[in-house]
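Here the structure is laid out as structure tokens; the discussion comes afterwards.
Some chains have been omitted; the remaining ones sit where they do in the full complex.
Just so it is clear, A, B and C label the chains in written order, and each chain counts residues from 1 on its own.
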Amino acid sequence: MKAAVIVFPGSNRERDMARALKQAVGTPPAMVWHAETALPAGTDLVVLPGGFSYGDYLRCGAIAALSPIMSAVSEHAKRGGLVLGVCNGFQILCEARLLPGVLVRNAGVGFLCKPVHLRVETSASPFTRGYRRGERITVPIAHGEGNWVADSETVAKVEDRGLVAFRYCDERGRVSPGTSPNGATNEIAGLFNAKKNVLGLMPHPENAIEPAHGSTDGFGLFLSMAGALADA
Amino acid sequence: MIPNDTIITPEIVASHGLKPDEYDRLLALLGRTPTMTELGITSAMWNEHCSYKSSRVHLKTLPTKGPRVIHGPGENAGVVDIGDGMAVVFKMESHNHPSYIEPYQGAATGVGGILRDVFTMGARPIACLNALRFGAPEHPKTRRLVAGVVAGIAGYGNAFGVPTVGGEVNFHSAYDGNCLVNAMAVGIARTNAIFTSEATGVGRPIVYLGSKTGRDGIHGATMASDVFSEGSDEKRPTVQVGDPFAEKLLLEACLELMATGAVIAIQDMGAAGLTCSAVEMGAKGGLGVQLDLEKVPTREPGMTPYEIMLSESQERMLMVLDPAKEAVARDVFIKWGLDFAVVGHTTDTGRFVISMHGDVYADMPIQELGDQSPLYNRPWVASVKRPTLAADSIKPPCGTLEALQRLMATPDLASRRWVWEHYDHVIGGDTVQLPGGDAAIVRIEGGAKALAMTTDVTPRYCFADPFEGGKQAVAEAWRNLSSVGALPIALTDNLNFGSPERPEIMGQFVGCVRGIGEAARVLDFPVVSGNVSLYNENKVTGNAILPTPAIGGVGLIEDWRKTASVAFKASGHAILLIGGEGSHLGASIYLRELLMREDGAPPPVDLTVEKRNGDAVRHLIGSGLVKACHDVSDGGLLVAVAEMALAGGIGAKLKAEPKGVPAHAWFFGEDQARYVLAVAKDDLETVMARLRDAGTPVQQIGETAGRTLTISRHGSISLGDLLKSHEGWFPAFMNAAN
Amino acid sequence: MRARVVVTLKAGVLDPQGKAIEGALSGLGFSGVDGVRQGKVFDLVTRHTDPTKAKAEIGAMCERLLANTVIESYTIEIMG
């Protein structure tokens, strides 16, 4: 797997992400500065890491979405290449219109850092094939603006086509209004594009990959991607 | 001769916070009347915040050396060797006054400032902590201050990308008019790549890097040393706004630049901005400095030399670069999109010369500006000793378990989860012990080695007996580090007091510093950095804060897998009490919260016993014999056990108090040098034998069991009920209508 | 030439901040408030001297950056 992690001014979880990728495939990813216009040759996975690109000023991800490298990321996605956006990366993907909707301020307004439970909604994707459908996993969140909203048509489309990757759930894997920590529509924590080669999610799987983190549940995502790319 | 535009009147001198005799010193130093710019520079350099004029004589008594200490006080942050070519770099600093005026920005820029101190030395920050003190919860200002300060710390630290892993929050009416915001940052550097502010070489370029200079915080350093009054509203426009995004870029640019070898000296612009940083660079290197202010990037047109020299705009650095590497440096600055400019050069004149468009606005001797700053040995009186309270003279107001449940929901003992869930404490992937325990643990770059860190002080003890309180603050930090299995290696302090011009306050300061020094010496726990914040009082009410010498402790862990946490891990483990029996209720939480009394002597601290008990506990943890560990502090034994039970979701069966010991003294006494351990039954004999060999008192007080906390003869309480009380207070307080 | 852009949430889009402020206002005893929506304002200085051209360019800025038209709408006012 040849992975590239895009570094924007203000990204701050790129090292966490690089560590997880390296742990999953043995080789470290390429770190690509946002001002580049092309991805390293042979890149098959692009990751937009968490952080506060451009300080989250204006709107989270809005300024980063206009970075030079983003055209190359779009092209990569159009070709069917894998793109993962976590937290700020998810926000950037929405602002770049590679994913529908937008992430707004948490319902409780404040920043929240804590472990949350997620229900895996499908194992039929290169990102989640290592999980069982309906499986409950525990990974931390750390965001102030993770409340996913979209117009009702978009929400319906996302649901009808099974594009929800993860939903916030309770300890026993049940999803109900209120199991999301941030007020996200339909408790959506992670979302695919129509072709399921682009995934955005608010929680941080890269911070749940070893016993020291108190959970290793996030590692499945990295193993899934590595497996999917090895099979491809 | 310098054109002197403004006539310096006694009023102007006074408005700069200079006393008449201090102004005379300046006249003597210059041999003429100062210009306005020179007066401004001097007032910034000689105020309490920068010159430590009231505290220096006492700070000198602190132990600052040790085999691991690379840089003690005097640099931007302390530097301590942790082996393998690595060093830990850390310091704590106050932002009390700005935070009271504008809580969000005040706290945010406090975090920004201390982070800069750490990365200026070449370290990458790996953790932040904070020690916060607010007025009584029922005071009308408290809630907004808490909300603003917590949001500001979160807003800055989270965006910058450093985990905020620990700290403390207390409430007391003595802080009603003056909250305390002390921020600590910890970083990691290679021992062979530590940077300091000492400039070397004549004719080298002085480079300005970072955000543009605005009119922010002009006179901020003077404000920080000013007593609060109703009139402090007028000082409001001086509030600085933090830009964590700019700071993050500054961090990455500085570290990248340092790696190129281009940096000869570097100094952040903190209090008194360009003035302090430039003077320090020159003075340390025995050089002169020439600054050409028209080259300084400014945010607003028409800024005067006075304003540029005193601005406290944030996120700025000053450095001396190797001229041969200027081009390399330029590329780094451009990559990170930061403003930079060559604003002057080093000279061999020993003078501090400030010009703008060719006109000279200041020309002062640089060395003397620092060395000749006023130094006071202010009069002080010792605090009156309080009598020790005999436990049986105190009538319990309620039963033991009711007392516990009430205490667990009091402002000072309730869970701080509401606070730390606002902080990103997992970023970096190296936080292996989260907030909520005795000390946070952060691994070093994913390896086995880790650092433990904590902040501690018990102001009610310091008020009751400054010397014992100072000792206790250090002892508690040391104990918290030992409780997780770390070897305490060094500390930083943040000494928050009222006005040093009041002898009784100065007495508190002197007592606490002596206590800190004594404890640091006995516990091999040197002071490597620190900060003093004086004049923390409200002019209107005349109330000073409680003496609050916050201690930030750092401990070293060779293998983070050999550590302990407070949480009970399983039923059927033996619960041991290490150290003496509870006896002491003077100045305790029990007395204050349940009997509304704040009297009595605080618990005495026997440092030899501390050391013996702590060393024994640390060795047990290192041998893998401890399932859970917690020190006994605020609230005493039963509160410690309850916290362990709640953290693990596992209850306990405890024996009743021994014959002849009053129940409230046994369960709620705050006697020092004590720990509670959970130990597997199979290891019990080994553990007891080891402790006996170490000469450490130990007794089994019960065992872990079920989902309730049960005490023989006293009854039982479900963990669910206890959890509700413990977790409930903070969210309820913050969500209540103003 | 100075211009002011006001960006507000479209009707129907939830506004957690507005709601929180409404709650805080009623907590402070301001009982007569029946709804708060929070938006953004940008005060720009542009080098254009022709108001029509200025407005057109600022409109383009809004579409590309200043507003997220998925949830926000904007108005532009030339202040002279």
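Methods note: a contact is a pair of C-beta atoms (placed from the backbone, for glycine too) under 8 Å apart; a residue touches a chain by one contact, two chains touch by 3 or more.
Predicted, not measured: the structure shown is a model, and the values here were computed from it.
Although each kind of chain is drawn only once, the file as a whole records copy numbers of A x1, B x1, C x2.
Methods note: only the chains that are shown with their structure count from here on.
Between the Cα centres of chain B and chain C there is a gap of 41 Å. Measuring from the averaged C-alpha position of chain A to that of chain C gives a distance of 29 Å. If you average the CA atoms of chain A and of chain B, the two centres end up 36 Å from each other. Contact residues on chain C toward chain A in their complex (touch as defined above): 13-14, 16-17, 20, 64-66, 68, 70-71.
Listed in rising order, the residues of chain B touching chain A in the complex are 151, 154-155, 158-161, 243-246, 248-249, 335-337, 420-430, 432, 434, 443, 446, 560. Residue ranges of chain A in contact with chain B, taken from their complex: 9-10, 12-13, 15-16, 19-20, 33, 50-52, 54-57, 110-114, 140, 142, 144, 204, 206-207, 209, 212-214.
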